[in-house]
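One protein chain omitted, others in place.
Up next, chain A:
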């Protein structure tokens, strides 16, 4: 910790932080426009200039590290005057149409102008009105409101790692360019909106939100993105019970404000006109609108009749990993208590059941062993069976970010050339379906070259000798024949993974959806354990899951063989416990999985599905 004073106020802050960070953390609002938390520092707007006792002139507080005993002057007449003149200059060519600007009320320039009391603007220049870039379906670019702070440029390069937005020209002719001076829709833009979130003014805005509400009218609700398993934290901006726009929550532990196009802009389905708003009952071959009472009565009667006629096990229910914990709990309880069967399952069965099977066997749980942001701490990350930038874009961006800015080496094992192969130090191209072989091949090299973590193996694993026997059969030569991966590259990758202080493994459905899916997962777990890459920061075996609440749906028992908390249905003691709690007789028989349900239904054994 470092102690300093800012305008006489004593402050303690982390070593290595800048004066600006220290000030903001302590509620001292030093003006700034180009600084944005989470982005690199440009020092371009010069509004955060402060004085330091004993040093001549002013320094940019965003670029100056704190030092013990430093006495900072953040506000005095000269500094205020300098800041005012800078803001006055910015205003002198800014389009003054706050009246209809989407950022009105939350524009950093507006706030600053007000705060500094800029009541006159000299130096005004007439600038021709530039055309808006309306090409994207979700982002509107208005160059006339741009103050060239470069936050969009940096977010596109550093958060999205997409490099679409750049500065063009120089001096007073500088402007922000998309691609090769193209319309945004014609560039490599992935419409993640990182730039929109970073823009302090109304230059980059959400197109769908245009004229849908003023900033002060919104009710804000923090929730989890309904799409993939990254679980980004989002903030809904709601007016009149309609979602108008979505921000990434900067404190979100996974996404730190970043979102992908789905999370940020893909909410139109919520209010889509094709959605049902009342129950429909099919009468005479036609759907007719009905009241909830009518519909529920009908369903309840039919279910009861069918249950009586065919027995409990002719009924089945599918829950969803996109539902909340509460909903999943209620649903499985409903199936178990009311239907009287364990025929309950959910979609995780189809993507990552092999992960759950494999990882529960290896570690006792099917979740990621480490948290997402720990990728920043790894030295090497092995990615396989995951086209991360397509399927888990926010993690994809993070992986590109760590490869480019944090010096993390990526090993990508994928038969296809995906975006991440462009960021990889090593790319291994296996023949489809030969995953066990190459993973064994890596372990073969690691064992032969004694690169494994002996201490870890001794204290934390079992059956190493037996394991070795199998592994030793997978010589690089043999593996090359099976997988098509050149021996030289396999060895290189094995050394890189094993020699790293902290190496992490990332995988997704390219690993799990094979007949050998469970074995693939187990092999990856073995690889991690072999090198002691479990239980440490920045390491681990990390399945990227498909839905935003896979964990919850499983934890809460939307599975045919377990009650909430993975308690076995087949265990009579446990069953009795649940019978007491739920005051109902429960079936002792494990239920059907999704796939089994479907087969049973087609054979006529399942009569009711919900």
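The rule we apply is simple: contacts are C-beta pairs under 8 Å (C-beta built on N, C-alpha and C of every residue); 3 or more make two chains touch, one makes a residue touch a chain; residues count from 1.
The rule we apply is simple: contacts and distances are computed from a predicted model.
Asker: Hey, which one's the missing chain according to UniProt: "NADH-quinone oxidoreductase subunit NuoF", "Cytochrome c-type protein", "His-Xaa-Ser system protein HxsD" or "ABC transporter permease"?
Answerer: UniProt protein name of the non-displayed chain: "NADH-quinone oxidoreductase subunit NuoF".
Asker: Check each of A:44, A:185 or A:600 against the chain that is not shown and name the one that touches it.
Answerer: Of the candidates A:44, A:185 or A:600, A:44 is in touch with the missing chain.
Asker: Check the options A:5, A:82, A:106 or A:461 and report the residue that touches the missing chain.
Answerer: A:82
Asker: Since one chain isn't shown, list which residues of chain A touch it in the complete complex.
Answerer: So the residues of chain A touching the missing chain come out as 41-47, 49, 57-58, 60, 63, 78, 81-82, 85-86, 89-90, 92-93, 122-123, 125, 148, 167, 169-174.
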